[in-house]
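Removed: one protein chain of the complex. Kept in place: all other protein chains.
Right, chain A next:
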Amino acid sequence: MEFLRPVSLGEALEMKAARPEAVPIAGGTDVMVELNFDHRRPAALLDLTRVAELAEWSRDDSVVTFGAALPYTRLINELGTDLPGLAIASRTVGSPQIRNRGTVGGNLGAASPAGDTHPVLLASDAVVEVASARGTRSIPASEFYLGVKRNALEPDELITSIRLPKATGPQQFAKVGTRNAMVIAVCSFAISLHPNESRAGAAIGSAAPTPRRVRQAEDFLTEVLDWESPQALPDSAKRRFGELVASAAEPIDDVRGSAAYRKHALAVLARRALGWAWDAYREGERSCA
């Protein structure tokens, strides 16, 4: 196995172009498990941890862009206020030690249907910036996940950064697992309210071959939510929302849970998360008024 150690993004892209089979390693929290257990024997590893550009971030009035190799701990501490949904999801990843190393770029690279950041990226209209020696592309999160552990990257491409709007309203993320820490989601749900556009984004994880947006449920919210003079949501509306979310799922039975349980749990998560987010929005509106 060859170990490639680029110190700049340009160099990393040249190396990836020359060795498309080289496996990028950022936090290593997915790659190392595969190496240690011989699930994978790559001919080469491409170490991204020395590429400073990949661990930086920037923001303007409306948009935050952060490097693919920014560890979760820094994302939470430095960008948590602008990206509350992503921060909530990031806080549930693994353990403090995992979060000190693991990255959103790695979550996207692995593209596990259970990855915790995916539903938030979908609900928040994130764009995945990728690059190769040939040039750059911007891939909306909704077009990034192609199948179980498959994403839209070409062999010579690297994820460089993730770009998403600063939150303009409350965001929530919830996942079901056997305990509060160190669990891969049985199923997960994210919602981001976008009051500036009078709509909400919502997405599910670990409940279909890919993380996915739940468009019907989003449309339902567009119909029922009154952004101008927000009222308490009737239980019937929350329940209906939960049903629509669950109906978008195509879960499987596996060791972590049955398909039926996942659908049931998703409806509950969706109903609750909507309630939390909408109540927070109403609170905010009241205190502004």
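What we mean here is this: a residue touches a chain if its C-beta (ideal position, glycine included) is under 8 Å from a C-beta of that chain, and two chains touch if they have at least 3 such contacts; residues count from 1.
Keep this in mind: contacts and distances are computed from a predicted model.
Entry comment: the absent subunit's protein name, as recorded by UniProt, is "Xanthine dehydrogenase yagT iron-sulfur binding protein subunit", drawn from "Xanthine dehydrogenase yagT iron-sulfur binding protein subunit", "Acetyl-coenzyme A carboxylase carboxyl transferase subunit alpha", "Protein-methionine-sulfoxide reductase catalytic subunit MsrP" or "Oxidoreductase".
Residue in contact with the omitted chain (choice from A:Arg19, A:His194 or A:Lys263): A:Arg19. Of the candidate positions A:Pro96, A:Pro140 or A:Pro155, contact with the hidden chain is made by A:Pro96. With the whole complex as reference, residues 1-7, 11, 14-15, 18-19, 25, 27-29, 32-33, 35-37, 44-45, 47, 49, 73, 94-98, 100-101, 180-182 of chain A touch the missing chain.
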